[in-house]
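All protein chains but one are shown in place.
Which chain is which? They are A and B, in the order written, and residues in each are numbered from 1.
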Amino acid sequence: MDTLADIFVNPFAQMAANPVFLVKVIWEGLVAGMLYALIALGFVLIYKASGVFNFAQGIMVVFAALTLVGLHERGLPAYVALVGTLAVMLLLAIAVERVILRPLVNQPDITLLMATIGLTSLLIGLGEIVFGGEPKTMITRELGLPSGSIRLMIGERPLVLQRLDIVAGGTALLLVTTLAVFFQRTRIGRALRAVADDHQAALSVGISLNQIWIIVWFTAGLVALVTGIMWSAKSDVSFALEIIALRALPVLILGGLTSIPGAIVGGLIIGVGEKLGEIYWGRLVGGAIDSWLAYFIALLFLLLRPQGLFGEKIIERV
Amino acid sequence: MLYREAGQFKTSYAADQAIFPLIEDRIGMLATLLVAGAVIPAIGGDFLLNGVMIPFLIFALAAVGLNILVGYAGQLSLGTGAFMGVGAYACYKLTTQFPDVNIVLVIVCAGFFSAAAGVAFGLPSLRIKGFYLVVATLAAQFFFEWAFIRIGWLYNYNASGAIEVPGREMLGIAITGPAATSTTRYYLVLAIVIVMTWLASNLIRGRYGRAWMMVRDMDIAAELMGVRMLRTKLLAFAVSSFYCGVAGAMMVFLWYGSAEPSAFSIRVSFQVLFMVIIGGMGSLLGSFFGAAFIWALPILLRLMPELLGLRIGSQTVDQISQMVSGALIILFLIVEPHGLARLWSLAKQKLRVWPFPY
Partner (left out) sequence: MNRQSLSLAAFIVAVALPLPADDAKAESLYVPLLTYRTGAFAGSGIPVANGMHDYLTMLNERDGGIGGVKIEIEECETGYTAEKGVECYEKTKAKKPLVYNPYSTAITLQLIPKAPVDKVPLLSMAYGLSASAVGKNFAWVFNPPTTYWDGTSAIIKHIAEQEGGLDKLQGKKIGFIHLDAGYGKEPIPLLEQFKSKYGFELFLYPVPPKEMQNQSSIWLNVQRDNPDYMIMWGWGAMNPTAIKEAANIGFPMNKFYGVWWSAGEDDARPAGEGAIGYRTLNLNGTGADYPAIKDIQRLVVDTGKSQVTSKGRVGENLYNRGVMNSVLVAEAIRTAQKLTGKTAIDATDMRRGLEHLEITAERLKEIGLEDFMAPMKVTCEDHNGHHAVYVQEWDGKQWKPISNWFEPMKDVVRPMLEQAAAEYVAKSKPPERTESCD
């Protein structure tokens, strides 16, 4: 009886007792969800356009952030460093397309996945050699990102929101909308979708696969840079950040691997669900459950809709 | 010229269907077993046995398990680390509850607990396919990682949260715990791996193996032909997790000597998956090749600067070895996407007609 009350009654009682805290929890969930969506976006972009699940997205996030901070440390002003990092990500995109994607055209998905895993190893080693293993601080002030917080008084209790979180949420939303429009309305977006459907058919219509891939990986690199800035502003720039990429997987599953709006919606659902679950139910089982809660939420959705909320229905021919 | 099958006539069906039909293959297998069983313990020091061979064999067994699931049954899984952990912790609990039972028996029994976990988390495979299934197995991975730390009962409420392997003996010789020599442990691991690989090989060539391959190739067609999905898929998960569980128990009891929950993190899952893919999916020999490649190669790379007499900082060695491993994985995938096992069979093909080109 006690346990049933604990699961079904107490958490809601707690929520009602302190509504301002509930709002804070939901806000944190939305912020976290936006950050997850940013990571998921990188995956979706590359999967949508080249059919590759880019396992190296996590390390690209770290790499982009490290390059930015590294260039700034060497004396470049912040915005020049930003442009410099974008140039580096473009070079990386070209290198990846030349060395990995071209030889592995039309190989099964698992081979390409493995290749990106190999790329991850390579980038980790390279990043550590070039930038060193010491953690660095993200140059938030130089980039113009605000710090500090806003205090809203709701009733008697204060609600403290970080300015950085608001900016991060706004940036993510902007990025997603831009990319969604880009994919739907522009010629290159159409070409990207054609490549995602069938490489050989796209080739036969005259779409240059190599160019498209470079564009896609560069865009993913751009997204990785934004993600890196946002995430490391909240903690610091180190290789521990690479593991965060795994957090995006439930988001991808929930939203569907090929849908950009799905990344956002999935991210928000997972973010809020995770936080609510951890805060109000987590204590019952010992805490720290948000590491697997997201996966269980995603799993539940998958059992109902195996292709995710917005994903393409998988049609199998026998 | 060396590998000719000309002159070898089969006079019975059994001989025709043997696993090693050619006598050269049989000699090769015997030679490998001889090297593994006699030469390596004789010449190898502690480092070779403890640092290279024992973990290679353990990971090879885990790769065999995962290959059954991924390579033969076509169900992608990233929960290997968790299932190995379940095996290890089950073994620990069993042996602390029943200290007098032979540890080898306990290790094998621990596999059954792992199989049960595998079946439980393999249930979604009946509805979800492909990449999405990976997520289900990741749920298993993260859940068990959390459970190993949170559930104090699993590690007998040790203050440090880690499990210490108690010393156990068999036939009067210490085989686990700090008193066990690496040679004893190596022989035990070798024996277990040989027996289990032999079992796996028979399983794969039998009815269930064929059912798995049907499921892998086109599961809807398989179902139409009468293969029962529930039984087949769950059996794949069960057998695969059994192997991973035994590998995990051996990892803690016969290699590490103690274990923290972080020993079964997602890194291990990825490592074993790499071994399967690089070695060749759907090939038992490939599991061994993959394990050698992924495990032994970085060690060799880390040893190289010393052997060549170069003085490089230790972390640079590590970073370079990581880069080279990554680059080699990409290289191998470009050169031979079907893995090392395919390279091996290509080599055998060439040998059969050597010195002629075809």
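Please note the rule applied: a contact is a pair of C-beta atoms (placed from the backbone, for glycine too) under 8 Å apart; a residue touches a chain by one contact, two chains touch by 3 or more.
Being a predicted model, the structure only gives us computed values, none of them experimental.
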Checking the contacts here: which visible chains does the omitted one touch?
A, B
Looking at the whole complex, which of B:F113, B:F143 or B:F293 touches the chain that is not displayed?
B:F293
Touching the left-out chain: which of A:L91, A:V130 or A:V160?
A:V160
For the chain left off this view, which of B:V52, B:L123, B:L203 or B:M218 is in contact with it?
B:V52
From the listed residues A:P19, A:P146, A:G170 or A:G287, report the one that touches the chain absent from this view.
A:G287
Among A:G132, A:P146 or A:G170, exactly one should touch the missing chain; which is it?
A:G132
Of B:L33, B:V101, B:V195 or B:A347, which sits in contact with the chain we cannot see?
B:A347
It is residues of chain A that touch the chain not shown, namely 18, 21, 24-25, 28, 31-32, 128, 132-135, 137, 147, 149, 160, 162, 231, 234-236, 238-241, 243-244, 246-247, 274-275, 278-279, 282, 287-288, 290-291
Touch residues of chain B, complete complex, unshown partner:
40, 43-48, 50-53, 56, 96, 145-146, 149, 156, 158-162, 164-167, 177-179, 256-263, 265-266, 289, 292-293, 296-297, 299-300, 303, 306-307, 313-315, 317-319, 332, 335-336, 340, 343-344, 346-347, 350
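In this text, only the chains that are shown with their structure count from here on.
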Centroid of chain A to centroid of chain B, CA atoms only: how many Å?
32
Residue ranges of chain B in contact with chain A within the complex:
76, 124, 127-132, 134-136, 138-139, 142-143, 145-146, 149-150, 218, 220-221, 224, 266, 270, 274, 277-278, 281, 315-316, 319-330, 333-334, 337
In their shared complex, at which residues does chain A touch chain B?
53, 99-100, 103-104, 107-111, 114-115, 117-126, 128-129, 133, 246, 249-250, 253, 257, 285-289, 291-292, 295-296, 298-299, 302-303, 306-308, 314, 316, 318
